[in-house]
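What you see is the complex with one protein chain gone and the rest in place.
Right, chain A next:
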Amino acid sequence: MAVSKCTRLNGPLIKQMFDSVDSVLFDCDGVIWRGDQTIPGAPDVINLLKKNGKNVFFVTNNSTKTRKMYADKLALMGFNATEDEVFGTAYCSAMYLKHVSKLQGKVYLIGSNAMRQELEKVGIQQTGVGPDPISGVQIDWANVPLDPEVKAVVVGFDEHFSYMKLNRALQYLNNPDCLLVGTNTDTRLPLEGGKAVPGTGCILKAVETAAQRQAQTVGKPNHFMYDCVASQFGLDRARCLMVGDRLDTDILLGSNCGLKTLLTLTGVSTVADAEAHQESGCPKRLGMVPDYYVESIAELLPALQG
């Protein structure tokens, strides 16, 4: 059945769409908040959805917070949410290493304390988190002591990323049996006021370039994040909606997993971007065309309140 795509969602279409879903998965950055500012109306949308009996999940590529930290932030900003509804890549990477890679050993971590905590929660030790200033000369760097128990290099967002960390990762990855796992490939982290900070994708690319190999990435658009939610909550993908601001992560995840997809324009991607993918006719790009779009998720409010 041919479905028209990239439709502006408004009026009766909104209610119709929500009647056809039981669960809504929201991206966070650029969808429900920007940095420390909520998108106006977002808490009401989430809270109303829940009141209307829908399941709500938060699926974010951001690896800087644990599920608990996210739950705290959500609560602070007025969202009714519990820890087990949050799926960030710090948590999902730990789950991936534990249950998919079945890692026996330690991790060399380029990432945040949040990642360290989530790894420790599943019993995986790490080395490397925090600042790593350089000293000595080239021969010292090439001969950095390596922990023989390290079986994987894991890369997430790390504001302490440095040449020394890149070097250590490379030395571990010289062993072809050492895994390389990345949380996500997002190029930027959007902040309030149009500011953007380089994303994890940049760090991961540096490591992949040095080691001349591709990482296994856990985050959107890889289906693992959806699998994580679905395995814990028994979802029917035909009755799921993915709401996001990035075509190449959120919408593509939705398409890859057979979910309905809704693009909101309060973040990274534009309607023009979506239409360009649609017009390209390229099969790989068609997955990035959302079913629907709204200017902001606040536009969903009237239908939810009515």
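Throughout what follows, a residue touches a chain if its C-beta (ideal position, glycine included) is under 8 Å from a C-beta of that chain, and two chains touch if they have at least 3 such contacts; residues count from 1.
Just so it is clear, contacts and distances are computed from a predicted model.
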The complex's invisible chain, by UniProt name, from "glycerophosphodiester phosphodiesterase", "Pyridoxal phosphate phosphatase", "Phospholipid-transporting ATPase" or "Elongator complex protein 5": "Pyridoxal phosphate phosphatase"
Touch criterion as defined above, residue of A:37, A:82, A:209 or A:232 at the omitted chain: A:209
Hidden partner chain, touching residue among A:13, A:76 or A:134: A:134
Chain not shown: contacting residue from A:174, A:214 or A:232: A:174
Touch criterion as defined above, residue of A:44, A:158, A:250 or A:299 at the omitted chain: A:158
Contact footprint on chain A, counting only the chain that is left out: 134, 138-139, 141-143, 158-164, 166-167, 170-171, 174, 187-188, 191, 195-199, 201-203, 205-210, 212
